[in-house]
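Pasting in a structure now, in structure tokens, and then I'll have a few things to ask.
A protein chain is absent from this complex, but the other protein chains hold their places.
Entry: chain A
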Amino acid sequence: MNSGREQILAKLRAKRDTSDAAEQAARQRVAERIQHHAPVLIPARGLGDKAELLARFQQMATEAIADVSLHETETAALAAIADQLQQQGITSLVTTADAQWQQHDWASQGIQCQVRPAQVGDHASLTPCLAGIAETGTLMITSAPHHPTTLHFLPDWHLVMLRSSQIVGSYEDAWTRLRQQNQQTGGMPRTVNMITGASRSADIEQRLQMGAHGPKRLIIFIVMEN
């Protein structure tokens, strides 16, 4: 294992100037780039005021084949979720740990709500997210002790609760939020998912089919906050 390492690094090093001064300058350039992690270029569509970004997020996520709806409060969003599940005859929901979600009266609409990682055969999951990125209608969702990643991939439907204050313009804005979260949690999570629309494949004759291996539907509930 080590021999491969030394061999490769030696070959790479041989291709650049490694005199003392050049080496020091190169190391400094690398260290600075990493330390500053400055954005390279943020396209104009990643910028805008709150209302613009909300509208752009809705437009881009819808275009990417996600369902998006706006709700005044989280309670209202939960009620809408329960209605939608009931209409489709879905009787079980798997979620991340969230006190308010667990307190919601799912049972009266014939829905069993469970907090656990997803399993094969699950119909629907509900998760929070870290950010909604307006430039492409993308959700950023991170794994955590009570937030297993399988919830985003195994169920047929993935429902996501997004607060309007979590909507940002660009990927770079979302990385800033991730860095803030990392400071609180002590580092990078195992998984950061950036999800744009529902699962799909065009591998058969280049014709788009929805629901390849991940969720067949991605449903986003935006809770408006002042």
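The rule we apply is simple: a contact is a pair of C-beta atoms (placed from the backbone, for glycine too) under 8 Å apart; a residue touches a chain by one contact, two chains touch by 3 or more; residues count from 1.
Just so it is clear, contacts and distances are computed from a predicted model.
Visitor: Not counting the visible chains, the remaining one has a UniProt entry; which protein name from "NAD(P)/FAD-dependent oxidoreductase", "(Fe-S)-binding protein", "Tryptophan synthase beta chain" or "Acyl carrier protein" does it give?
Guide: "(Fe-S)-binding protein"
Visitor: Which residue, A:58, A:95, A:127 or A:149, contacts the hidden chain when the whole complex is considered?
Guide: A:149
Visitor: Looking at the whole complex, which of A:21, A:41 or A:99 touches the chain that is not displayed?
Guide: From the options A:21, A:41 or A:99, the contact with the absent chain belongs to A:41.
Visitor: Of the residues A:53, A:198 or A:223, I need the one that contacts the missing chain.
Guide: Of these options, the touching residue for the absent chain is A:198.
Visitor: For chain A, which residues touch the unseen chain?
Guide: Within chain A, the residues touching the omitted chain are 1-5, 7-9, 11-13, 15-16, 26-27, 29-30, 33-34, 37-41, 43-45, 60, 63-64, 116-117, 120, 136-138, 143-146, 148-150, 152-154, 170-172, 175, 178, 187-207, 209, 211-215.
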